[in-house]
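Missing here: one protein chain of the complex. Every other protein chain is in place.
Then we have subunit A:
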Amino acid sequence: MRLLHYWRATIGIVGRELLRFLHQRERFVSALVRPLVWLFVFAAGFRAALGIAIAPPYETYILYEVYITPGLLGMILLFNGMQSSLSMVYDREMGSMRMLMVCPLPRWFLLCSKLIAGTAVGVLQSYAFLGIAWLYDIQAPLMGYVWILPALVLAGMMLGALGLLLSSFIKQLENFAGVMNFVIFPLFFMSTALYPLWKIKESSEILHTLAQYNPFSQAVELIRFALYEQFNQQALLFTVAAFLLFMGAAILGYNPSKGMMVKKGGGGD
């Protein structure tokens, strides 16, 4: 009986998120515009300037657009994870998050369900982007589009968990813009999304170390290898570890006894 309750609640939360997504077409379009601008404008412009050597998982020389595509998938998931947590902050300010927290289900379960719902949206956006990239002649092996699914799910969960963790620290929506700048940009630019590690090493040893241990880099590499039907064990382990760490901290952050919400308060009277 309890399991049925959990199942219905999960379906309800995921279904609501997908319905909202379908109703907000502009959200879908804007989520795609960002990586497409990077692909069509940034990558096209840098194609001549940047030479990419042969490195796994690639078996031949590749265009910069091909290299950057997994990074842009990571970008979609990163922004989606942050947008999900932005909606959590908004929901909490507007009260609908309180409605969720009042239902008779454990807090950790509600957070996991929200995470699954947000990830489902991010994965749909990623496949839409891959479809457009295909038309732009950036094509991976056919089975790569199947291999990539678990990688996208895991990367989406890890980045969504980071978003959840951040949302537990933020009381008001206004504070979120600053955190976005301090989190999204460093994560994205200090990663292998735009340049391979060896290229980063050429310019800065410190940047290379930061990029190497950046969880976003690992998620991007997991996606990159999966898209070419290969398995990157280190990236998988690193991404799973980061997910567990972020999720554990987020659950603690939303704990009614110990969480940040207690310390920050929420009284409106």
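Please note the rule applied: a contact is a pair of C-beta atoms (placed from the backbone, for glycine too) under 8 Å apart; a residue touches a chain by one contact, two chains touch by 3 or more; residues count from 1.
In this text, contacts and distances are computed from a predicted model.
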Between "4Fe-4S dicluster domain-containing protein", "ABC transporter ATP-binding protein", "Pyruvate dehydrogenase E1 component beta subunit" or "NADH-quinone oxidoreductase subunit L", which matches the UniProt record of the unshown chain?
-> "ABC transporter ATP-binding protein"
Residue in contact with the excluded chain [from A:33, A:99 or A:241] | A:99
Missing-chain contacts on subunit A, rising order, are 1, 4-6, 8-9, 11-13, 15-16, 19-20, 23-24, 94-96, 98-106, 256-257, 259, 261-263, 265-269
